[in-house]
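Yeah, one chain of the complex is gone here, protein chain that is, but the others are all in their spots.
Right after this comes chain A.
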Amino acid sequence: MITLQDLRKVYQTRSGEVVALDGISLEIPQGQIHGIVGQSGAGKSTLIRCLTALERPTTGSVIVDGAEVSALSEALLRQARRRIGMVFQHVNLFEARTAAANIAYPLAIAGVPRAQRAIRVQELLDLVGLGDRGDAYPAQLSGGQKQRVGIARALATEPAVLLCDEPTSALDSTTTRQILRLIRDVRDRLGITVVIITHETSVVREVCDAATLLADGRIVESGPLADVVTRPGSPLSQALVPVPDVGVGDQRALVQVSAGGAQAQIAHALHAIATEPDAHVVAGSIETLGGVRVGRWHLDVADGDRVAVLSRLRAAGLAIEDDAA
């Protein structure tokens, strides 16, 4: 549904060239919710602006729903954009229009007759759970309600792709969860492909099927969550299932181990750790990501016993992620 081929974006600034995207190749299949994570400055925003053709890539191509948006003329691009819905961090609703009029705007642009517009707007308001707030102006809506209207507006022209740029970063945690649930619900009902740009790994944990980690304009790691979390040493997995850092005493070492797969494998790993006489858990977490159970622990091990302890744990099926010593 979305194909990026060797995408590069270079900005010319007074102090020289800035490479925002450095050879991004990515394939996102239809119906997937794909998270793109990374620190600020990693290139996430540039990437989404290239997907919408608000920015043209320096080289490489962007193909969305069969159209190479990076090469379209202005008129064709306007057509293609109707197949791409966009949800913004700051929602960007038109404040001079009611919620219903905001949702009707893309329909008016697409030339949908007025009578049909009204029907579609009500369907969309119902879809996002705001069936009775159509007459409200954005100023009269809460942050979560505004983002619901933003999602409805993005879905108005029945796009094949929904691009979300930090859709929940301005919302509290409860509202975030509701909005993410709505996005997943929309995908399940409409079979739409969703890309979520975010700096919050919790968003990926909550809603994504697959994820890509960006750093310095490059893809560090990418794949379905089920694959990523069971990949030993995976930086994306470490970002998704973080374990707090803890201090340990002299002559002690902090070792990070992980296990992933079915519940039985987690149980086995827990047993191995619990029965290991020369190591104890100082921090850890177990989660379900992409339908896979994944556990990550920080172990406090005596320096002298490290090699023996680690080989026993490895034999029990645990991956040694980060051997601090």
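We take it that a contact is a pair of C-beta atoms (placed from the backbone, for glycine too) under 8 Å apart; a residue touches a chain by one contact, two chains touch by 3 or more; residues count from 1.
As a working rule, contacts and distances are computed from a predicted model.
Visitor: Choose one: "AIM24 family protein", "ABC transporter permease", "Pyridoxamine 5'-phosphate oxidase" or "XdhC family protein". The correct choice is the protein name in UniProt for the chain not shown.
Guide: Result for the unshown chain: "ABC transporter permease".
Visitor: Pick out which of A:92, A:122, A:178 or A:202 touches the chain that's been left out of the picture.
Guide: Of the candidates A:92, A:122, A:178 or A:202, A:92 is in touch with the missing chain.
Visitor: Quickly run down the residues of chain A that touch the omitted chain.
Guide: Residues 52, 54, 78-79, 81-82, 84, 86, 88, 90, 92-97, 105-106, 109-110, 137-139, 153, 156-157 of chain A touch the chain absent from view.
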